[in-house]
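The complex is shown incomplete by one protein chain, all other protein chains being positioned as in the whole.
Note that the chains take the letters A and B in the order they are written out, and that residue 1 is the start of every chain.
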Amino acid sequence: MSMSTILQHCLTGISLGGAYALIAIGYTLVYGILRLINFAHGEIFMMAGYFMIFSLASFPWPIAIVITVVVTTLMGVIIERVAYKPLREAPRMSIMISAIGVSFLLQNLSTYLFTAIPRGYPEIPFLKRIFRVGDVSASFVTILTPVLTIVLVMVLMGLINRTKTGMAMRAVSKDFETAKLMGININRIISVTFAIGSFLAAVGSILYFTDRMSVTPFSGTLPGLKCFVAAVFGGIGNIPGAVVGGFFIGIVETLLVALGYSTFSDAFTFLLLIVMLLVRPTGLFGEKTVEKV
Amino acid sequence: MNIKKRNTIYSLVAIALFLAFLYWLDANRLKQGMMISVLQKGAILALVAVAMNLLNGFTGLFSLGQAGFMSIGAYTTAILIIPVKSLDGVYYMNGVHPAIMSLRVMMAESPPFLQSLYPFIALLLGGIIAAVAALLVGLAVLRLKSDYLAIATLGLSEIVRAIFSSPQFDQITNGSYGLNKIPNFPSMLWGLIPSLVTPFIITGVCVAFIVLLINSSYGRAFKAIREDEIAAEAMGISLYKHKEMSFVISSFFSAIAGGMLAMYMRSIEAKTFSIMLTYDILLIVVIGGIGSITGSVVSAFLVTAAKEWWLRFFDRPLTLFGMEVPLFRTGFRMVIFSILLMIVVLIYRRGLFGTNEFSWDAVRRRLGRRGKEARS
Partner (left out) sequence: MKKYAIAVLAILMVGSLLFAGGGAEKKDGPKEVVIGVFQPLTGENGGGGYQETLGIRYANKMYPTVVIGGETYNVRLVEADNKSDKTEAVTAAHSLISSGASVIIGSYGSGVSIAAGDIFQDNKVPAVGASCTNPQVTLGNDYYYRICFLDPFQGTVMANFAIQEGATKAAVITQLGDDYSSGLGNFFARAFRDLGGSVVSEQQFQTNATDFKSILTNIKAVNPDVIFAPSSIATAPLIIKQARELGITAKIMAGDTWENSSIIENAGVSAEGVVLSTFFDDADPATAEASKFIEGFRKYLVENKQDEIIPAVSALGYDAYLTALRGIELANSTKGPAIRDALALVDIEGVTGRIIFDENGDADKDMAFIKVVENGQFKFLKTVSVI
């Protein structure tokens, strides 16, 4: 393979990785605080895609982006209030089934509302401007994605480490009960967590779908699961870890498809998960926590 | 007569009535096509649901890998029972693997007595392969905590699906084109039991086995593990051995159900056994009540029937009193199902049956109470 082909593949991989990283952060945040795998996160990502299609049909793109992000964030918070809050004291299996139920509901709702015919994702002109350097060409959004990801992650880390809310979040993820005793408003913190996760998923969805141009009700399932694997890979509960995991999986997936093993790209991700869980359950950057046996 | 005898007689009468009903259906096959296909699919899903309940409800191991084991059973069965003359047609893209062809030819040349047994042998073989796979996989995966186990088994199911649909295994599994021309259920006992009734017999036998297992000391060990692992271990129950047993048995029966699904659908592809199938079974188990075998069986039939009926009712435009009711469109019934699942999960957490099983005493009590009220 020539140099330019490899470079082209790398660009695609990094761009995909950036989108995955943004989604993976959502998983890792929620798990850190609630010890819940939010199966519905992939579906939130997919719904953001549909919201974008509909807002772009009626509003100019800057307003459409704002609407999409706001609505998605709200949706994430509402889902938490309705489906997860009542089950906080219930056994772990119930809340996981609830998450699966929400995922199921969102998929079927989209199929019903938007029909399962793939919908064309509208173009945002400046995002799709093509740049060509030699033999390698990419649209602006391909280059923007990883950059934006890193910026957002840095902002998020600042939020976590330097603000009161961030400190509260860290406290809740360390020890739920004690944080409550210390007077932290648990409900507010949890809502903030979901809001941040959904916000990032919305941004990720805009970047992801602009390059892919079509949304179906099932566009979110596989990316959702892969991003969870990314979060586990990097160390669940650890944000920079999730980012690294997202990029890693995005790049490897692209390479596998480029080499012709596209069927195995999904299988590889899950194999990675199982290997990680067996060999190093805390992930690359995770801390040693309660044992998983 | 004593209670046990009376209950047994009730059960036998019920089974006889049901069998009579099935024979009547067989005689009226053309008109009752929908009822037959709903009942058959219900029976198949009932078996998977019970298998899943064994693992999730009775042993407390949250596993989402049922679809993967079903696909192992389905593919094994399909490869072994597609008629030899159709094999080349089915594998038209890349040709069938010579080893498979020679095996099938050898099978086709064996005496007819043996040939009528082959579908059942195929089902069993599918189950055994799945059980072996579960044994190996369980070694690695059963150590994990509940939510990690769920994701790991989900991932395994996807890995199996990817392997079955990969172009590299085209000559064995026909890659992503799937297998078709799978023959329908075989009849049993040389035609005494028509092919229509076969899936019910198979499901019945398997569920009976699981019920016996639950009521044995192994079943008590499973329940103990579900309640409190550490206490169970302290009581001398080998966690590892029993978890593996539960996992292996559950996979064995899931695979048999998968094989039956292949015979029912006549054509399968790897996409049939996606995560959505596991979610569907989870829906059935949750609605029926996690921890109740009767619940899973009843819920399987009800959910399958509801899906078919609702398919015609909710998915088509409905005019009431001359006005079109606005919401009814394709896909509406699945939305209702999802909402139903959420309601059961959030509010009616015990499902239809909770952890209770069916018993004739409960039926008598209910009827008796009403009778007594009527008399007084």
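Please note the rule applied: a contact is a pair of C-beta atoms (placed from the backbone, for glycine too) under 8 Å apart; a residue touches a chain by one contact, two chains touch by 3 or more.
Quick caveat, the model's predicted, so the values are computed rather than measured.
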Option touching the unshown chain, where A:Tyr31, A:Phe51, A:Phe218 or A:Phe268 are the choices: A:Phe218
Contact with the hidden chain (one of B:Ser63, B:Thr77 or B:Ser165): B:Ser165
Residue among B:Leu22, B:Val248, B:Met265 or B:Ile339 touching the omitted chain: B:Met265
On subunit A, residues whose C-beta touches the chain left out of the figure: 1-2, 5, 8-9, 12, 16, 111, 115-118, 120, 128, 130, 132, 135, 137, 139, 211-214, 216, 218-219, 254, 257-258, 260, 262-263
Residues from subunit B at the interface with the omitted partner, ascending: 31-35, 37-38, 86, 89, 92-93, 165, 167, 175-178, 180-182, 184, 265-272, 301-303, 305-306, 308-313, 330-331, 348, 352
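The criterion applied here is as follows: only the chains that are shown with their structure count from here on.
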Contact set on subunit B toward subunit A in their complex: 56, 60, 62, 140-141, 143-148, 150-152, 154-156, 158-159, 162-163, 165-167, 176, 275, 279, 282-283, 286, 290, 329-332, 334-335, 337-339, 341-342, 345-346, 349
For the subunit A and subunit B complex, residues of the former touching the latter: 35-37, 83, 86-87, 90, 92-94, 96-98, 100-105, 108-109, 111-112, 115-116, 221, 225, 228-229, 232, 261, 263-264, 266-267, 269-271, 273-274, 277-278, 281, 292-293
